[in-house]
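Every protein chain but one is kept in place in this view of the complex.
Chain naming follows the written order as A, B, C, D and E, and within any one chain the residues start at number 1.
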Amino acid sequence: MLAEMDGFEPTEGIVMMAATNRPDILDPALLRPGRFDRQVVVPLPEFGERSAILKVHVLGKKVDESIDLDTLAKSTPGMSGADLANLVNEAALHAVRSDRESITQADFEAARDRVLMGQRRESVAMTDREKEVTAYHEGGHALIATLFAHADPVHKVTILPTGQALGVTMQLPEERHAYSQDYLEDRLAVLFGGRMAEDTVFGVTSTGAANDLVQGTELAKKMVMEWGMSDRIGPMAWGSKNQVFLGEGLVSGRDYSDETARVIDEEVERILRTQEARTRHALIEHRGALDRVAAALLEKETISGDDVAMLVPTPSGAEEDPSSANSPTSSPSLDQSSSD
Amino acid sequence: MLAEMDGFEPTEGIVMMAATNRPDILDPALLRPGRFDRQVVVPLPEFGERSAILKVHVLGKKVDESIDLDTLAKSTPGMSGADLANLVNEAALHAVRSDRESITQADFEAARDRVLMGQRRESVAMTDREKEVTAYHEGGHALIATLFAHADPVHKVTILPTGQALGVTMQLPEERHAYSQDYLEDRLAVLFGGRMAEDTVFGVTSTGAANDLVQGTELAKKMVMEWGMSDRIGPMAWGSKNQVFLGEGLVSGRDYSDETARVIDEEVERILRTQEARTRHALIEHRGALDRVAAALLEKETISGDDVAMLVPTPSGAEEDPSSANSPTSSPSLDQSSSD
Amino acid sequence: MLAEMDGFEPTEGIVMMAATNRPDILDPALLRPGRFDRQVVVPLPEFGERSAILKVHVLGKKVDESIDLDTLAKSTPGMSGADLANLVNEAALHAVRSDRESITQADFEAARDRVLMGQRRESVAMTDREKEVTAYHEGGHALIATLFAHADPVHKVTILPTGQALGVTMQLPEERHAYSQDYLEDRLAVLFGGRMAEDTVFGVTSTGAANDLVQGTELAKKMVMEWGMSDRIGPMAWGSKNQVFLGEGLVSGRDYSDETARVIDEEVERILRTQEARTRHALIEHRGALDRVAAALLEKETISGDDVAMLVPTPSGAEEDPSSANSPTSSPSLDQSSSD
Amino acid sequence: MLAEMDGFEPTEGIVMMAATNRPDILDPALLRPGRFDRQVVVPLPEFGERSAILKVHVLGKKVDESIDLDTLAKSTPGMSGADLANLVNEAALHAVRSDRESITQADFEAARDRVLMGQRRESVAMTDREKEVTAYHEGGHALIATLFAHADPVHKVTILPTGQALGVTMQLPEERHAYSQDYLEDRLAVLFGGRMAEDTVFGVTSTGAANDLVQGTELAKKMVMEWGMSDRIGPMAWGSKNQVFLGEGLVSGRDYSDETARVIDEEVERILRTQEARTRHALIEHRGALDRVAAALLEKETISGDDVAMLVPTPSGAEEDPSSANSPTSSPSLDQSSSD
Amino acid sequence: MLAEMDGFEPTEGIVMMAATNRPDILDPALLRPGRFDRQVVVPLPEFGERSAILKVHVLGKKVDESIDLDTLAKSTPGMSGADLANLVNEAALHAVRSDRESITQADFEAARDRVLMGQRRESVAMTDREKEVTAYHEGGHALIATLFAHADPVHKVTILPTGQALGVTMQLPEERHAYSQDYLEDRLAVLFGGRMAEDTVFGVTSTGAANDLVQGTELAKKMVMEWGMSDRIGPMAWGSKNQVFLGEGLVSGRDYSDETARVIDEEVERILRTQEARTRHALIEHRGALDRVAAALLEKETISGDDVAMLVPTPSGAEEDPSSANSPTSSPSLDQSSSD
Partner (left out) sequence: MLAEMDGFEPTEGIVMMAATNRPDILDPALLRPGRFDRQVVVPLPEFGERSAILKVHVLGKKVDESIDLDTLAKSTPGMSGADLANLVNEAALHAVRSDRESITQADFEAARDRVLMGQRRESVAMTDREKEVTAYHEGGHALIATLFAHADPVHKVTILPTGQALGVTMQLPEERHAYSQDYLEDRLAVLFGGRMAEDTVFGVTSTGAANDLVQGTELAKKMVMEWGMSDRIGPMAWGSKNQVFLGEGLVSGRDYSDETARVIDEEVERILRTQEARTRHALIEHRGALDRVAAALLEKETISGDDVAMLVPTPSGAEEDPSSANSPTSSPSLDQSSSD
């Protein structure tokens, strides 16, 4: 391809464009001046951009007069153009399945929930015990997300199985351009909420929280190794070097000592244990609320974040984050906020 | 393939579908929005689904009126659609070999046992000593599975060689969506039952329990490294990162320090030794029952879980798990429950 | 290719030329005498060379009489011939967009800023809080660069988002042929300026400084491992061996002991912590100036280095580097000096 | 191939079969239900099966009436069908070379010895010293195998060079389905018998026992790492994970800590040193017998196991294993029992 | 190729020849008897051979009667036949550019200097400060090479930039067949001369000596790991095994313990620090001479080794190596002796 590029005469008035999702593994030679003069970064769309994208995709589709694309755009941070196109498509399918002639705001909301939470799996036959454990597990996630000030607020909680999970807690992130340490710590706490609820109530843990542990460990590692959030490690970024391009080296081993690796492990452990303990204490302190949330889940199967909030005695800090209470959506950039 | 996908016009009404058994090694680019919009997870079938699948496969086959596909579906958790198709096929073959004109419930049960336990190997000439050692080995597996409250109950025990094993103990798992720590510990104990019986009775170990050790070690590693079941390691998931896709890195080395590796090893060792000791003590305490089970095996070659239970003086906890006593099947997701 | 080269008769009067950007990964056999007799290194152009290159590229373009290519050449150290060609092109586009018939000096300056700082991204909707954090972050970079004697002087600071950054601080490096330890230490301090400002003012750090940490760590590693700037490591170059060519060995592992790796890590940490502390103290000492710079940014969004200097009470050492105050440009050889 | 398999209609009545000697490196996808429904393990033939196989292979060959294939089958445990076919072939060649018109039992026995011990190499000119050292080396192997109760009994010993060895000690394993720790320890002792005899008699070791050390070390490693025969390591299987299939990971490094590796090394060393010391003591205690066996070898070059037994004063334990004294054959599953 | 070789009949009278520059990575099978019977090593030419080679290359070129090829041959140890051909070519070009009709001895000398020192780069605009630093840096190299008895004598020193260096110190090695430890230690000292001069005079180090550090570290590593010149390591060669040929093993990791690696690192460090200290002391002691050499460089830009010697007060040991004072050339086998 380079050979062909070299063959073009610059005066011919042809502009060569190329796109990639993996700029980190491009041959650096491609990016040198004289090859591609301009590199245009296309980040995920901001609110205004999402609104404009939605307007493009509803063109030619019958939509109810009442629909408010701005509200929808506000509740979908982290979605790409293709995500939004798919969302409109799902909403249209939902309207058809509901025998409506035009797409309503409810169709959009149903489509968004379906995209973010996954599709219900009706065939799963849970035992009563499994239902109870799942209710406390999801109740634990939801309670912690409601109690802790910097956590993304809860949108919905369900013990209806979807995909491979027995239940889902769906949170509502704001549009953020960076994550503070406070936010990340509360995020870890929410992840541990399910496992700690099981442990607190039933006195035994199970393999069901394995994915929460994976997510929590990855997050804590980044806090320690990339984001400088461990005082013992200090203002350093270990292991962040990209060495994927073949010309740069086939193998990229660990570039620090085993002693540093040990301190990193200890710091990751400390961060995780700290949030685990904090989570456990909160669940013990608010055991009544946990029982109420679990009972509500066992009764109604799906409840809203507002339902959860009403079962919790005025958590401290709920007022600190009032702005984030109205836009239901997941936070794609830090992966799935839902958990089984 | 991507190039071709890009070439399709979205308005042409063509839906592109693809299936994989290894989603973990897909190029992430394939899963980005705009490529495959929906990802449909197809898990192993639940009870109701298995029943429906069986109904499809018996169509066009002569089946006895008495057959009860729901009972069969209940006793085959962990089987996939293809497994069930094969099961029906084996049952038909069994009926033909038995000179029956239609498939009976007994044919289905024989087929299931054959699939789960393997085919008998009649040519193996065991010495009396080998028979005795095997009887105690399988007797040890069966006795522990009967004594311990959270273990899957015993379906059949045999000292007739099958495949590469001199004997088999077949357990009856329930349909589970997650595994509790109690269950996993008893599972380790059952695995050690054979080796400890040999050691207790004959005072010497042999290479015959090598596969039990491999299974036990793998299980204990997962408890420590993935499922957060070691207090010393804490709520962490080490080594669970998938790094198989080439673009992500050719080699995925150990991502923790040697000190962490040491603690992991110690915890794996502690868990294994704890269950080994527990198993040994139980076998010494119930030596009479062990002798009776081994004698029964030497006499009858194959005995049922009920036979074993009758030789054991009312084990504590037998009542705790009454629901699991009636569905004979293996537990594929944690690999073979049978052992030599 | 070698085979063909061997086929040429030396008396035929044909000269064979070849060019590469990666001399380090050539098969050494190519460079042996008798193959390519002369190796001509083509480094980045010096001032006089840049001036001549610019003259070539403005040929055939309508340029205002007032333009001064020497001034432009002076302000673009580190740019290659292709960079300069692109710069002229951008200037022409800027003139067209500004409805001018010929390119003026202002067009050249706008083009240079655009190339070095990236393109503004107008759709980003920052919250007031985000604007405030960004103002202090960029203010921190700018204040340290103004206060510390060996740092490259500030050209412009902005909290208008460009590319993937929420703000940019653009410095003005001189033309240098080597970097002194003083310069590198101040460079680290400038990198930490943003993160320390956030920490000092808001008491919490965020993921926004991740790239600063990566740059700082890479720089400190080179100081310790390649440039002999750690007394504990001494006059050694560890890990600088190029082993990419396949015939030389597929894998190039670490060629020193873990003890050496430990000391390297400690020295990298020491250098980074020292500059972090120095930065923090300077920001606390000049908190008033920091507040003034942040306030100016919040008010005007973009301010010049001179604006910053006027908000700072006569920093010590400002006189030490007077020559460097007039040529606005980035320092490509040590990567991006701008940061979010 | 999978694509073609998928293309077959299941109703066509075609059965697809495939065979492999390396099931451990198959793509697991091949073994999933719906691909190959039945996996038929074909182990090495048992006694009855070997007898039947021999009967097939002598068909159409002139065999003496006196031949007793059952006796031959008894003395060839560990041989595969192809081994037995080859054995019959070698016997036929031996009969032809002996100018016999039909194959006799003696031809079968000569063929078996030739297959198990290798072909004599007549051109080797050994010095008297080399002959003496070899006589003591093989005498050491043979004496220990005769003295120790759990060792496979000796069939023949020779100081006539065969293949690359200067001498061979051929033992007679029984048909076993597993190996006890007692057996393995005596096996190590027999391996060390040659080296220790050289050391005891001549006071110096040579490179001639290198292969014995390799075999002993491999065996002791398996005892420690796979068979749970070290109390310090406990009931664990380290390093037994198969990771060869490419999709599973290109590289399978050590999956335990260096501390565990250290304990493994110490245990391997302990086991080897214990058997070495036991061997040395036995040789010193029975120096007279060793001298007698070496002298017999120097005189007759080849002697039988019975000859050795008559030169040894009633070893303790000889009665413990009476059944194993009559079937001369090697033990393929633990590799070569012969040694130089 | 082997297949074809095997196809040749030995009686056909055809001789097969092959040449390689990498005998270490040949398949050993190629070198076995019966393939290539004779292996002819072609080392770099000795003095007499160089003289004969030069005579071949001046044939057909107009050369001045006065030229003395023996003198030229004497001053070009380490050059290959191709190097010498190139040298003659460069001399011819120099004569043409100087408008001479025949090549003179001066043309040969200019050509040799150009080949060994690189081509001047006239466009580099150094600041006065840079010139001063460079003068002291090159002055340091030159002074140490003049002061220390076993160092190769200085031929020329310049602060005119060539290639990527701001200055060059060119030494005059003799023809050597091996290197003594004395020689290697002085070589390290000369390498450190530049960096220590900067440090002594200006109190700060820069990135300009990075290449000197790489060369010094490589040299010290070889002294410790390959040449037995460390008493603590002793008479051993670590890591010298060539394992490049694929059949021998894809990866050749470190074949010694981390403790050995640590001692190697300490010894490399000790050797480097010792020579650094020795260099520093010499520069402090002879600060006057250093100032004089630097001043001469700043004044004249290029000075000869004799000029340097006249500025230095009778260094001890200058008489010890009188024979080496007259042949100006680099020492290719230990890489570049010149430095920036």
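To be clear about the criterion, a residue touches a chain if its C-beta (ideal position, glycine included) is under 8 Å from a C-beta of that chain, and two chains touch if they have at least 3 such contacts.
Just so it is clear, the model here is predicted, and its values are computed rather than measured.
Visitor: Where does the absent chain make contact, in terms of the chains shown?
Guide: Output: missing chain touches D, E.
Visitor: Looking at E:20, E:164 or E:181, which residue reaches the missing chain?
Guide: The one listed residue touching the chain not shown is E:181.
Visitor: May I ask which residue of D:54, D:73 or D:209 touches the chain that does not appear here?
Guide: Spelled out, the listed residue whose C-beta touches the missing chain is D:209.
Visitor: Which of these, E:236, E:284 or E:310, touches the one chain of the complex that we don't see?
Guide: Looking across E:236, E:284 or E:310, the contact with the absent chain belongs to E:236.
Visitor: Residue by residue, what part of chain D touches the chain that was omitted?
Guide: Against the left-out chain, chain D lists 21-22, 25, 79-83, 85-86, 89, 119, 121, 123-126, 130, 163-164, 166, 192, 195, 204-210, 213-214, 216-218, 244, 250-254, 258-259, 261-262, 264-265, 268-269, 272-273, 276.
Visitor: Suppose we count only contacts with the excluded chain; which residues of chain E make the list?
Guide: Residues touching the hidden chain, for chain E, are 29, 32-34, 37, 40-41, 43, 45-49, 175, 177-182, 184, 226-229, 234-238, 240-241, 247-251, 253, 255-260.
In this section, only the chains that are shown with their structure count from here on.
Visitor: Touching both chain A and chain E: give me those chains, sorted by label.
Guide: C
Visitor: Can you work out the whole-Å distance between the CA centroids of chain B and chain D?
Guide: Each chain reduced to its C-alpha mean, chain B and chain D end up 34 Å apart.
Visitor: Round to the nearest whole Å and give the separation of the Cα centres of chain D and chain E.
Guide: Inter-chain centre distance comes to 59 Å.
Visitor: Provide the list of chain E residues touching at least two other chains, using ranges where the numbers run on.
Guide: Residue numbers touching two or more other chains: none in chain E.
Visitor: Considering only which chains touch which, how would you classify the arrangement: line, ring, star, complete or other?
Guide: line
Visitor: Quick one: which chain pairs are touching?
Guide: Every touching chain pair, ordered by label, is A-B, A-C, B-D, C-E.
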